[in-house]
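Below you will find the structure I want to go over with you.
A single protein chain has been removed from this complex, and every other one stays in its place.
The block that comes next holds chain A.
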């Protein structure tokens, strides 16, 4: 499905070759040969490829017109800065960023990732049977990867099945760090609403300040429930509806469990919802392992201060047989993720170029020579 084509404008650039896939033009470094397109969406177009120098299979994502939308450009930049420092078997590895021909005016960005076969969203909605072993292994890897992130003070903030990549042998890797922040980010005005709504923690829906790592744990709980039930547990149609669904399942909250809500209007709203006795998870997921139910109940706790942490979850009886603390070192490198939200297009492009240099030391030398 990948067709070699002539370069645009008839200008062939040394070190590049050109392919057309799904009516889209790709400009690849010569060492990458495409196999087939494997996905496309708002984020861009992805195809599997072979690195001829290493015979390794990779996934190449083309982000078209990367700077057209400033917010998306910032997300891309943030992900690049972050992934350069993250090295963990349950976090997707960014292997290369192709250098564009024109430093000051390039529009497309080509990212080279390790190749994964599919994502958890596809698995969940397929007819593929999942045993308790599968759920246990997926959850374990997710928690282990998340522990690594949280040890570096990184909140993912957009965990959902589509952002968890899966291989045939059930390996799992977390991806899409466009919304990630450090936990100690300075209190900037949140003009972004984080986390896809169905996986959004109550404290985010209610706009409490000072949220922390517990928002990711809530998302994990939602994903875990979706693995067990094969459909989203809280598919809210909008924010207020989302809260209703949560209360309906968890049950009406006691006074002490909503003390964390600092917005009086929101607190009043929670209190005004009709009484709900709640639905035990054992009834929602009758075939699930009892220990899985117990862990799920500890994750999907309304009050973030009472929610289980990632470390505690890994020590829970459902996970403990798989977890060896000695084989799970924390991320060591302190990472400064704070990007000025007001960066203009030229500066974003320049910073993205600098990220590329980390994958192309030879180009960095050339640039040093020029200066």
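One rule holds in what follows: a contact is a pair of C-beta atoms (placed from the backbone, for glycine too) under 8 Å apart; a residue touches a chain by one contact, two chains touch by 3 or more; residues count from 1.
Please note the rule applied: contacts and distances are computed from a predicted model.
The chain that is not shown carries the UniProt protein name "mitogen-activated protein kinase kinase", picked from "Probable trafficking protein particle complex subunit 2", "mitogen-activated protein kinase kinase", "Putative U3 small nucleolar RNA-associated protein 14-like A-like" or "Anaphase-promoting complex subunit 2". Considering the whole complex, the residue from A:205, A:225 or A:299 that touches the absent chain is A:205. Looking at chain A, the residues touching the absent chain are 9, 22-25, 38-42, 45, 64-65, 68-71, 101-105, 117-118, 121-123, 125-126, 128, 131, 133-134, 136-137, 140, 158, 166-170, 179, 189-198, 204-207, 237-241, 243, 263, 265-266, 268-269, 320-324, 327.
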